[in-house]
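Every protein chain of the complex appears in place save one, which is left out.
In this document, chain identifiers A, B and C correspond to the written order of the chains, with residue numbering beginning at 1 in each.
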Amino acid sequence: MSDHVTSPRATSLRDAAGQTTFTKADFQSDQETRWCPGCGDYAILSAVQGVFPELGIAPENVVFVTGIGCAGRFSYYMDTYGMHGIHGRGPALATGLAAARDDLSIWIVSGDGDALSIGGNHLIHALRRNVPVKILLFNNQIYGLTKGQASPTSELGKITKSTPFGSIDGPFNPVSLALGAEASFVARTVDTDKQHLPAMLRAAAAHEGTALIEIYQNCPVFNDGAFDALRDKRQSGINAIRLEHGQPIAFGVEGAERGVVRDPGTGGVRVVDVADVGRENLLVHDAHTEDPSLAFALSRLSSVPTGPTPIGIFRSVQRPVSGRELGAELGANRAAVGTERLDALLHTGDTWTIA
Amino acid sequence: MSDHVTSPRATSLRDAAGQTTFTKADFQSDQETRWCPGCGDYAILSAVQGVFPELGIAPENVVFVTGIGCAGRFSYYMDTYGMHGIHGRGPALATGLAAARDDLSIWIVSGDGDALSIGGNHLIHALRRNVPVKILLFNNQIYGLTKGQASPTSELGKITKSTPFGSIDGPFNPVSLALGAEASFVARTVDTDKQHLPAMLRAAAAHEGTALIEIYQNCPVFNDGAFDALRDKRQSGINAIRLEHGQPIAFGVEGAERGVVRDPGTGGVRVVDVADVGRENLLVHDAHTEDPSLAFALSRLSSVPTGPTPIGIFRSVQRPVSGRELGAELGANRAAVGTERLDALLHTGDTWTIA
Amino acid sequence: MAVDDAPKSSPKSVEERERVIVRFAGDSGDGMQLAGSRFTDATAVLGNDLATLPDFPAEIRAPAGTVGGVSAFQIHFAARDILTPGDTPNVLVAMNPAALKANLPTLERGTTIIVNEDAFTVRGVQKAGYAVNPLEDGTLEPYQVKRVPMTSLVQRAVEGMEGVTSRDAQKAKNLFALGLVSWLYDRPVEVTERWIEGKFASKPHVMEANLAAFRAGWSFGETSELIDVQVRVAPATDVEPGTYRNVNGTQATALGLVAASVRSGLPLLLGAYPITPASELLHELSRHRDLGVRTIQAEDEIAAASIALGAAFGGHLGVTSTSGPGMDLKTETIGLAVMLELPMLIIDVQRAGPSTGLPTKTEQSDLLQALYGRHGESPLPVVAPSSPADAFDTVYEAARIAIIYRTPVIVLSDLYVANSSEPWKLPDASSLAPIEPGFRTQPPSEDAPFAPYARDDRLARPWAIPGTPGLTHRIGGLEKADGTGGISYDGDNHQRMTDLRAAKVAGVDVPDLEVSGDEDASLLILGWGSSCGAIRAGVRRVRQAGGRVAVAHLHHLNPLPANTGEVLRRYDRVLLPEMNSGQLSKVLRAEFLVDVEPYTKVKGQPLFAAEIEREILDRV
Partner (left out) sequence: MAVDDAPKSSPKSVEERERVIVRFAGDSGDGMQLAGSRFTDATAVLGNDLATLPDFPAEIRAPAGTVGGVSAFQIHFAARDILTPGDTPNVLVAMNPAALKANLPTLERGTTIIVNEDAFTVRGVQKAGYAVNPLEDGTLEPYQVKRVPMTSLVQRAVEGMEGVTSRDAQKAKNLFALGLVSWLYDRPVEVTERWIEGKFASKPHVMEANLAAFRAGWSFGETSELIDVQVRVAPATDVEPGTYRNVNGTQATALGLVAASVRSGLPLLLGAYPITPASELLHELSRHRDLGVRTIQAEDEIAAASIALGAAFGGHLGVTSTSGPGMDLKTETIGLAVMLELPMLIIDVQRAGPSTGLPTKTEQSDLLQALYGRHGESPLPVVAPSSPADAFDTVYEAARIAIIYRTPVIVLSDLYVANSSEPWKLPDASSLAPIEPGFRTQPPSEDAPFAPYARDDRLARPWAIPGTPGLTHRIGGLEKADGTGGISYDGDNHQRMTDLRAAKVAGVDVPDLEVSGDEDASLLILGWGSSCGAIRAGVRRVRQAGGRVAVAHLHHLNPLPANTGEVLRRYDRVLLPEMNSGQLSKVLRAEFLVDVEPYTKVKGQPLFAAEIEREILDRV
């Protein structure tokens, strides 16, 4: 899978309109990839490099900010500007960059430990502020780079190097957490899904505020098969609940035997056989409603993806983007500031002169 | 309000059964309280000191762990064991203490900045783990001790010392955030409500895992009146939506003109006039259902309490308490460990002897 | 205005003084800071040199009337240049018993004490923790006490005024005190009256009450028998010509940052998390949106530092400010900045530690942390302001170093510098040396690919910001290959890069250490940071008394001036006063093997000229 990653830097092309267009190769750095053979990160990297040319953003206007972890290595492989920061601080570094530069397309790549363990606070605050950045959360439910300890998304009872008798803590549901933190865009997808992952990337790129995509990513070395229920062609048909705005929520091998309805009992939603309830009674997905309650309820259908699990866009709404107007205002002010303005500032308040 | 706080240490009494019983005074330290006149913290302190005797826990088996802030001073005023820690780390310090000592009743007192800004990560992880501690979150929607900067619960556009042109970030909804973090017990109440606040404290004390109570607390100096909609006798009737498990959710001056129903449109819930829908169609509150979706939907009825706002227990469910069984197991193991066991450990693996 | 028709040449005797120290003290609610700063402005305009120091209560709001709730403001003004806000006051204004009790211990015999008699009620006296009224029991025998019923006098002054409540009057008594002291030292009334009129323009009755109270105080001085001499302090003569303004360290720091931003063309972005005393800088800069300044209140100090660093990567002047515990939390991010070799300013307004310590007290105890408080070998430049006004030049210099050397720089300010104030000779914006960011823009060529860690003659690396075509590159916290900046686990490369990072910082151009006083004396007093004023004042006293002593002050703590060792070795003894347990002394002893003697104090207060004088006299 890594072959193309080191393919030679191609020069960008001009399309008919004389508009510069870019190729996948324009986004591939010459750095040799250093992930384990078969790592899900390769598939994600390829998908991201494949989508960027469509976005029509020049590589020099793109920045990848990453934390530490296997996922964190991502920034080295994109031939864009990149900062491989410190563990968990990606969203904070990116918040500063976004505040300084609203002309850039800023992407954060983070792991489940990086984003949800040490970096949890920065993540929820970036979501609350609705900072204009895209966050790709590579969730492999394990600590990869440090060689296999439990992460905040590891399932209860998981046996790892740090939990030889099984983890005693239950996992976060990243989608629920993000919704609880006022996220304006939350989606979930799977590393190897060649249609769905790019679709989510496009949607995130189009979103105005913070866009969080949880990407189920297989770690063949320390947590192999964690996502087989969705990655494995045979199983995914049964388990992948594909959310589409405005569509009744139905899924299954033929795409529609099962569906989701509201559960008056719990106030949540549950999976039913369409045959029992009738397609017309299925819940119709609404990703754009102000109220995140429906998206939250859908997120509770699964916490670890071993059975029916929703993928797609849970929520996508517009709300004030942190510093959007401010940025423009400040830019204008700066343009006006010269030594005269500075002198004026220095002289504010009571002054006196001594001859 | 502060008069009693410095009242002389009373000696605990023995009841008929010869059982030691405690008085409010047993929980009052002789440290002079240092909050501003009229601060909501006095009312909360009084309520807490008033409830403890009912719990029948001896002061020496109670620990108050606090962060930094006006709220953080709380630990000095309880005549129990106490640790005034560092900013935002209360839940982490308490997690260590709880892991070491499952025989103690551990309470954390924190402010909206302490718990949700710098301490956000520890808070959500304590909730995820379901550590056996009670967390009292004094939410005054401002930074008090540092004299008036915006907090993560300050409303959008709020003018403070650090946001002279109005805050550009929207607030967290602490209840939503906690539910997104897998909280097993979440409640909300008001500093000056002499019935409701103690009731919430009792419920929290009785809960097995982490119990979070958001307490709306007035800061007369830097954010006066933020909670008048619920504190002011005249307004509270109209605005306080009192959640009671198993009861239809109705409220109003006469206690029932308005109510809450599901909103098929948004997937959430909304406030209606009971007259329009009929009391029998009101939503019946269920705090004990596994699925947090209903509780979450209810939390979205308000984010800043300027209108109808739910108070009471949103969620209270049982799930594995962090280290509960483990604690017992470890205790037993320790009892057995002496120098023999230690010698055995040292000699594990291949050894050889040189004469 | 009222006092105009009053005989300007008052019948009372007038006495000339060279310098005076006045301390306004009262309850937090009594408006002492306002009275003090108004008096300061009038004094500045009059042309005296001056230095001031507010003294806030440690408690957010201690109960009214208690000693814990006392707020004070001290001003030292003179006919010649002033170095500190002064050790102990000549005149204490005590608005209530608690204010008297809190300040009595520091007073010298014979000090004049002006008390608001009306506040010495039984309840007031008790609240302050006095058994009996100190005005009655001879406690004040050693002092010259002036009992003034301020509250009632103000009440009378506002009587019958349109819409003025007695509460307005109550709150105006600080202006009575101000008026009285203004008369006592013959300060110009216009400055104050203009300010009152402007300030309360929207609340006419409050304005009226305040004006009345101020004038009542003035006339009281003029007419009452109680105070028989008026004191004159002539304008300072030894002051450089120029336009002046009174600034405290926080304001000067903010202005210096804005100036560096304007003169470098780099937009200023501050990432900060509130903490006492550094919060004031966040508040100050937040007001300058009109100058394009962006401030972000981060979720914590880690984020605050990271926000500044992220902005720096984007080509802004990234700044983060904090105090005490906040410094601890920025450690890791500062270390990343060292590795990324990006410009960044860290402003540490030091307070008394360790841990939460004494948040409202001053100290200089973060020096070793600034120098060594990061894992691994991670050197960076450190500078410290020597006075409130000097903070402007210091942060400007810090920005210059950070930008042209591509390095984080720590500025060690402290609570004392931040809160105290002094007149500042305004620089001419265009006279400030421009700072050249020198962004890399020209695209690399086949034979010269872009090397993000190639270095110029300053050993600084190129700064190529996102958005620049052809220069896309990746940087991070892993060790870099010399030149290319690629990840390198090579041992020799690590040695080389470690040495390069050290050499770059060691090579920062720093002016030589200047010695003044008696250069040929056998004793050198060396200082750093905010202790400069007290040291120079102490030295001045010794020399005026005929003692011989040399004095020097370090503005750069890392790297040290090239001639530092040579200077130290020139003297038989070197005395180094600092508000810690001897941190700079440690550094100098290790560096130069000179037996530097620390004089240390960690009592939450600045050093006093008298202490320095005593320490010097013990040694000459």
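In this section, contacts are C-beta pairs under 8 Å (C-beta built on N, C-alpha and C of every residue); 3 or more make two chains touch, one makes a residue touch a chain.
Everything numeric here is computed off the predicted structure, so don't read it as measured data.
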For the chain not depicted, the shown chains it touches: A, B, C
Candidates C:T331, C:T484, C:S522 or C:N563 - the one touching the absent chain: C:T331
Given B:V48, B:A71, B:L93 or B:L230, the one touching the chain that is not displayed: B:L93
Per the touch definition above, residue among C:V239, C:A454, C:L478 or C:L617 touching the missing chain: C:L478
Touching the absent chain when the full complex is considered, from C:Q369, C:T407 or C:S421: C:Q369
Full-complex contact with the absent chain, from C:P354, C:G438 or C:P511: C:P354
Interface with the unshown chain - residue positions in subunit C: 58, 324-325, 327-329, 331-332, 335-336, 338-339, 350, 352-361, 363, 365-366, 368-369, 371-378, 476-479, 489, 491-492, 494-495, 498, 501-502, 580-581, 585-587, 589-591, 593-595, 601-605
In subunit B, positions touching the absent partner: 29, 31, 58-65, 68, 75-76, 78-86, 89, 92-101, 103-104, 121-122, 125, 323, 326, 329-331, 333-334, 337-343, 345-355
Residues belonging to subunit A that touch the chain removed from view: 34-37, 68, 70, 84, 86-88, 113, 117-118, 120, 143-147, 149-150, 152, 161-165, 221
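The rule is simple: only the chains that are shown with their structure count from here on.
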Separation of subunit A from subunit C, taking each centre as the mean of its C-alpha atoms, in whole Å: 45
Between subunit B and subunit C, centroid-to-centroid distance (C-alpha), Å: 40
Mean-CA-position distance for subunit B and subunit A (Å): 31
Residues of subunit A engaged with two or more neighbouring chains: 121, 125, 323, 326
Residues of subunit C engaged with two or more neighbouring chains: 289, 299-300
